[in-house]
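Of the protein chains in this complex, all but one are displayed in their positions.
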Amino acid sequence: MNVLYFAWVRERIGLPRETVETEAATVAALVEELKAREERYAAAFADISALRVALDQELADFDAPLAGVREVAFFPPMTGG
Amino acid sequence: MNVLYFAWVRERIGLPRETVETEAATVAALVEELKAREERYAAAFADISALRVALDQELADFDAPLAGVREVAFFPPMTGG
Amino acid sequence: MQEAPFDAGAELNRFSAGAAGAGAVVSFSGIVRDVEGRLNAMEIEHYPGMTERAIRDIADQARERWSLLDVMVIHRFGTMRPGDQIMMVATASRHRVAAFEAAEFLMDYLKSRAPFWKKEVTDEGKTWVDATQADEEALNRW
Partner (left out) sequence: MQEAPFDAGAELNRFSAGAAGAGAVVSFSGIVRDVEGRLNAMEIEHYPGMTERAIRDIADQARERWSLLDVMVIHRFGTMRPGDQIMMVATASRHRVAAFEAAEFLMDYLKSRAPFWKKEVTDEGKTWVDATQADEEALNRW
């Protein structure tokens, strides 16, 4: 599964994207797996309410299932316009 | 006193402006004097609610006094923009 | 206030370039709409003198109510064809809400409080455009 990071999430984790092998059923479960890896992940995901997630380029909730998803992206609230 | 007419008021009365000698105290009194003159004035002023009036280029009410006013203009509701 | 056509894009660029510090520029262009393909021309009559005064007054009101860096109003009179630009309004502000609201305010007031009268010219003749109740009621929200 491709996992992408943007803005300060990318900076905290230190890379823009990576391939992750996971059996996580939901976004929240994937986040727990990532947090358990290393301190930089734990720091990036410390406050989930400050983050947004997109599954295959569509905004989703953290309790959304990952079945069939190829691309997960984590980022802070958008500031376009 | 200069009296100006615009849009269909101008067309019904048949002229864009004229000088009127009047002792009318209010716009409404001036309108009554004009209506008494000729049928075309009576036709133009038949329905006062369909008209607007400006005194010295400021919108006003029909009961506004004419003392000191140099220019009175009658016209239908505006359709700018 | 002018009879001549104007270039909306050039006016927008000039306006934006002049509004130093703006984060938001909103423009509105009014265009002669060809109603059911039967409009030959639109004639716009105005009240010289009062028009300038009314537009200045409406623009001043907008500046008082919103924090604006600049305001622009262009309004033509005379004869125009379908597709021609009739008028244009632009507002510049630090934030988008003020720029949008002020532009809508300007349009609502120009529609019903600036002394312009539109006449449609078709093959069947010429007809004065009626003011609408909706346009009058639009003023109530301000």
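Residue numbering begins at 1 within each chain, and the chains themselves are lettered A, B and C in the order written.
Please note the rule applied: a residue touches a chain if its C-beta (ideal position, glycine included) is under 8 Å from a C-beta of that chain, and two chains touch if they have at least 3 such contacts.
Quantities reported herein were computed from a predicted structural model and do not represent experimental measurements.
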| So which shown chains sit in contact with the chain we cannot see? | A, C
| message | Counting contacts across the full complex, list the positions on subunit C that touch the omitted chain. | response | 7-13, 16, 20-34, 83, 85, 94, 96-97, 99-100, 103-104, 107, 138
| field | Missing-chain contacts mapped onto subunit A | value | 4, 6-8, 54, 57-59, 73, 75-81
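Methods note: only the chains that are shown with their structure count from here on.
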| field | Centre-of-Cα separation between subunit C and subunit A, whole angstrom | value | 48
| Taking each chain's centre as the mean of its CA atoms, how far is subunit A from subunit B in angstrom? | 71
| field | Residues of subunit A engaged with two or more neighbouring chains | value | none
